[in-house]
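Yeah, one chain of the complex is gone here, protein chain that is, but the others are all in their spots.
Coming up: chain A.
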Amino acid sequence: MAAPYLPTPNPNPEIKYTQLFINNEFVNSESGKTFPTINPATGEKICDVQEAEKADVDKAVAAARAAFKLGTPWRNLDASQRGRLLYKLADLMERDKDYLANLETLDNGKPLFESYYVDVLEPIKIVRYFAGWCDKITGKTIPVDGPYFTYTRHEPVGVCGQIIPWNFPINMVVWKLGPALACGNTCVLKPAEQTPLTALYLAALVKEAGFPPGVVNVLPGYGPSCGAHIVEHLDVDKVAFTGSTEVGKIIQAAAGGSNLKRVSLELGGKSPNIIFADADMDHAVEQAHQALFFNMGQCCCAGSRTFVEESVYDEFVKRSVERAKKRTVGSPFDPKNEQGPQIDDEQFQKILGLIESGKTQGAKLNCGGARHGDKGFFIEPTVFSDVGDDMTIAKEEIFGPVMSIFKFKNIEEVIERANNTTYGLAAAVFTKDINKALTIANSVKAGTVWVNCYNAITPQTPFGGFKQSGNGRELGEYALEEYCEVKTVTVKLPGKM
């Protein structure tokens, strides 16, 4: 059987776009300021990128507002024609897939294999998925009391601010633009300062695909000086944010403090992965390993609390440690490596600090626990066992390659402990028993529950958080609700009919 395709590694892809993208043009920032984007595998600067601040946000919002006016090319397009533009964008991403994968690995540090399959091919499917929705977004006619003809229209919300993180940069662009554009909105998107490059390249493809000017605008910059202005802007109708719960709360407060813009949030998690004794052990060990270590642990829905039933606990820990020790760490352009660097120094320090807390609070360190190598933000795959629910590593989101394994006795206990968190993003259960599977699925307070699998996220499935893991859903049909404003129209009829 042939090995799966991998693009030719190119650690030096040409950087074509480093400016702000407003009204289908690449422009410098009003202030002239720039910021560096860093290669996390080496710690070295890749290039400087124009830095957007308030004046640039104002320009971009004005452009998006103008593009949204009734009577503009964007508003006059048939819905099906919006879909044609999205299909064209997907085709262009497919044309440039090898380049995009290499650019993502350079800026984010994830292994090239994952940049390609997870961060390029999957987003292409997501764009095509939302392209298909455009002319299928329907309202209803409703049998109301009285002599009235009543119908709803699902109108676009308007100008949407979208602030995205650095962990899956291309995916995050399309999770946001997909439903927003499908519903007919215009967008001002701020990529993370750690990973602006692929978002800017996608902006160029948006223009090439034929979207009218002002429909998509991309502003690289920082949260407090750029993101904050999007969130506080009185002429932005909606903000969507993916990132930390801490910043999510700031955003919701800012929306309330400004113009009551609609808010959707996809935040952090501390997701429980529950392994029963009757699970297929090999499958569960591998899935639990990937559930935590995938993307260097930098996954909002990482299975970061691995609960294992008492009778199989020791064996599970042993096999998990073996697996973690085999995890290859190094340059993400080298196909033999499963794990690249963490995204930046701030994350790197935070993770190492949390590892130290695990050690001092008495969790058992089985492997890893330190930096890997002496250049770049690499951390050894780390496995703690005998973790107590009150330890910091059990409660705080680590966002790094640090697995925590907990022991449990019975299903009622594990459900309670799984739910004992302010987070509620995802959960998983490994068991062959139908009753256990459905009880866990129905009882755990999490936006996604996986049974005998983990991270099975597809364009069609809604994804989002309970509790402080967020509000609203992305992907699937449900994403469309976040980007529509429902208008009810009631027409008096001459008589009841």
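Observations
The definition used in the following text is that a residue touches a chain if its C-beta (ideal position, glycine included) is under 8 Å from a C-beta of that chain, and two chains touch if they have at least 3 such contacts; residues count from 1.
Following the convention adopted for this analysis, contacts and distances are computed from a predicted model.
Choosing from "Probable Ufm1-specific protease", "Electron transfer flavoprotein subunit beta", "aldehyde dehydrogenase (NAD(+))" or "TRUB2 synthase", the protein name stored in UniProt for the chain missing from the display reads "aldehyde dehydrogenase (NAD(+))". Contact with the undisplayed chain is limited, among A:Ile142, A:Ala370, A:Ala456 or A:Leu493, to A:Leu493.
Checked against the hidden chain, the listed residues A:Ala55, A:Ala253, A:Ala370 or A:Leu438 yield one contact partner: A:Leu438. The hidden chain makes contact, of the residues A:Gly214, A:Gly227, A:Pro401 or A:Pro459, with A:Pro459.
Contact with the omitted chain, checked across A:Lys45, A:Arg95 or A:Lys125, is made by A:Lys125.
What chain A contributes to its contact with the hidden chain is residues 79-80, 83-84, 87, 125, 128-129, 131-136, 138, 149, 434-435, 438-439, 442-443, 459-460, 477, 491, 493-495, 497.
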